[in-house]
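Starting off with a structure, shown below.
Right, chain A next:
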Amino acid sequence: MANSLFEEKLNSHEFLVTTEVGPPKGADVSEMVHHVDLFKDKVDAINVTDHQSSVMRFPSLGGCLLVKELGGEPVLQITCRDRNRLAIQADLLLAYSRDIRNVLCLTGDSIDVGDHTEAKPVFDLDSVQLLRMGRDMESGKDMGGNELKGVPQFCLGASVHPEADFVEPQLVKFEKKVAAGAQFFQTQGIFDLESLRRFMQYASQFNVKILAGIIVLASARMARYMNDNVPGIIVPEATIDELAGVGKGKGLEKGIEIAARLIRTIREENLCHGVHIMAVGNERIVPDILEVA
Partner candidate 1 sequence: MDSYQTSRVKEASYGRSLIPPCQVACPLHMEIGEYVDLVAQGKVLEALQVIRDGNPFPSICAYVCTHPCEDACRRSQVDKPIAIRALKRFAVEFGGDRMIQLEAETKQSEKIAVVGSGPAGLACAYYLRKLGYQVTIFEAYSELGGMLRVGIPQYRLPREVVDTEVQRLINMGVEIKVNTRVISLDLLFDMGYKAVFITVGAHQSLRMGIEGEESPGVIDGATFLREVNLGLKPSLGERVAIVGGGNVAMDAARAAVRLGASKVSILYRRSREEMPASPDEIEQALDEGVETIFLVAPTKMRRENGRLSVTCVRMELGEPDTGGRRRPVPIEESEFNMEFDSLVTAIGQAPQISDDFHLRLGRGSTIQVDPITLTTNRGGVFAGGDAVTGPATVTQALASGRQAAFRIDDYLRHRYPLVDKEVEETLSGELLPKTIEMIRKIERLEPPLLSPEARMKEFNAVELIYNWESAVDEARRCLRCGMGAEILFQDKCATCLTCLRVCPYNVPYLDDGGTIQIPPDQCQACGICVAECPAKAIVLRKPYDRRHIDEELEHALKSAAESKSKPLIVGFCCQYGLFGTGALASLWREGKAGIWIVPVLCVAKLEEGHVFRAFEMGAEGVFIAGCGEQCSRENTAFWVLQRVEKVRRILLQIGLEPERLQTFNLRATGGDTARALDDFTEQIGGLCLASVIKQEVES
Partner candidate 2 sequence: MIVAEQKPVEEVRRIITPYERVLLLGCGTCMTVCGAGGEHEVSFLHSALRVAEARSSDGVHNFLEYTVKRQCDFEFLDLLVDKVREADAILSLGCGIGVQVVAERFPDIPVLPGVNTSFMGMAKEWGVWDERCAACGDCRLAETAGICPITRCTKGILNGPCAGAKNGKCEANKDMDCAWILIYKRLEKLQQLEKMRRYYPARNFRVIPRPRRIVKKADVDLGDDNG
């Protein structure tokens, strides 16, 4: 029996589409609510990011509660950067109690790339240990070996980086995540389908679902900025050139076109099990992509 709607969908053979919202920097969640409303019925799950790029924001757990209230299917993102094992276990208990069962287990970006550079980075756990911890809780014990009163169940996922410039260590990590209990993976941004094909050749031996991460770029400048400053994202030159080639103001249109093209190809060729659309800052256009793709 599946632990969540999303898990059911994972177990089916449908082509999955997920996306993400970034919570606000502040207590005013109206924009986020608006975006969730826009696409909650068009996607299979919505991730709520957790201080993405180490920028302090309204928490993922809070965002997931909102998604649930609005009738969407949330994916809780937990990073190891800000909380120790006690806090994370507590958050997971809370999440489960509110029917938030999908959890994306991440290590988290380093403090340096964010806006609180003097904060103490926690990293009590890494993503693999976090996955293991989730599975251990499902068997009724916390990390200290103590019995849990009320045992949670989760649908656990993790990230993977098929387009890393030195990919072998990433694959070692991927296998460890699978062994630790990850059921689904949302990849870092895919731009080159060849590398996705190669990765899927290797990954298909494991009984996990892979959703290709699709980043919607708005301009060549944005692409370059991400290359220099955002961990995990490597935009190839060809794509940057394509974006640079259009006139002013048309960048986002082009970005949508590129994204849609990628999604279409992936779906038509059944390259992997779905896509995870990241429209960083431009969440409103997600429905448009879905139209085009």
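Some observations on this one:
Criterion: a residue touches a chain if its C-beta (ideal position, glycine included) is under 8 Å from a C-beta of that chain, and two chains touch if they have at least 3 such contacts; residues count from 1.
These made the cut because all candidates are chains of the complex that A comes from, given by their letters.
Remember, it's a predicted structure, so these values are computed and weren't measured experimentally.
This complex places chain A in touch with one candidate out of 1 or 2, and it is 2.
Those residues of chain A lying in contact with candidate 2 across their complex are 80-81, 85, 107-113, 121, 123-129, 132-133, 143, 159-161, 164-166, 168-170, 172-173, 175-176, 179-180, 188, 227, 231-232, 234.
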